[in-house]
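I have placed the structure first, in the form of structure tokens, so that the comments after it can refer back to it.
What you see is part of a larger complex, with each chain still in position.
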Amino acid sequence: MTLKIYLSGEIHTDWREQIIDGADGLDVTFDSPVTDHDASDDCGVAILGAEPNKFWHDHKGAKLNAIRTRKGISDADIVVVRFGEKYKQWNAAFDAGYAAALGKSVIVLNPPEHQHALKEIHAAALAVAEEPRQVVEILRYVLTGALPG
Amino acid sequence: MTLKIYLSGEIHTDWREQIIDGADGLDVTFDSPVTDHDASDDCGVAILGAEPNKFWHDHKGAKLNAIRTRKGISDADIVVVRFGEKYKQWNAAFDAGYAAALGKSVIVLNPPEHQHALKEIHAAALAVAEEPRQVVEILRYVLTGALPG
């Protein structure tokens, strides 16, 4: 069994690297959105032409990013959605809803102070973790049956 | 053509009433989540038994609310998702993602200051409005071809 994982959400810390490194040796593949914040914001106008209106500037870029995001989520067995401590992060919550509607196994990764605000997303998840290490342990258990410790 | 509308998101202002009243006479039906904030938070433990741990208190409730939310979104032709000025509102973004993955027509209603943070959700929407009145005008146009003014 090979598990395809999509790592959605927060792009300001190294949680993706922690999971990918921790999962070394497991039969997994990882995909993620483009995590270069500036490229992600400006890709639409950089390729398809400038827009004076910020709405359309963002719109063109968000649609290009959607090509990658939808492919990544659609192909995944497991979608890990990370909520960080700052920002609105509505795209992370959108990805969680999108993944849930497709019947993907959703794992949510968030600091405890967001528990109440995330309760609807937790209700659609198969696991709620606080640390990237726990996500790695889930992947190891699901693939091999081995528990930590 | 009858349009079935699900009104998702913010529950602190009267935007739902404005849309429902404005659509009077149109061939539409409306569904919404339970908008009583306290009932929505406590329904799980009130019916299925108390939980000392806040996570499970919320979890039980969020799952009961999901029965209604999923039914409402699945049955809808159009899902209107309203983002207000305050709070995390991750459930609104989750609903938008869920609706998008099911191929529903999504209309987003938000104040202009949230434009950038909502760009991924806007990219999945067929309309982005700032006022409930505009949603009514969309429904009237889609059903009758009549434009405002």
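For reference, chains read A and B in written order, and residue numbers begin at 1 within each chain.
Please note the rule applied: a contact is a pair of C-beta atoms (placed from the backbone, for glycine too) under 8 Å apart; a residue touches a chain by one contact, two chains touch by 3 or more.
All values reported here derive from a predicted model rather than from experimental measurement.
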item	value
Oligomeric copy total, full assembly; chains in place: 2	8
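The rule we apply is simple: only the chains that are shown with their structure count from here on.
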item	value
Separation of mean Cα positions, chain B and chain A [Å, integer]	23
Sites on chain A touched by chain B in the complex	54-55, 58-59, 61-63, 65-66, 69, 83, 87-102, 114-124, 128
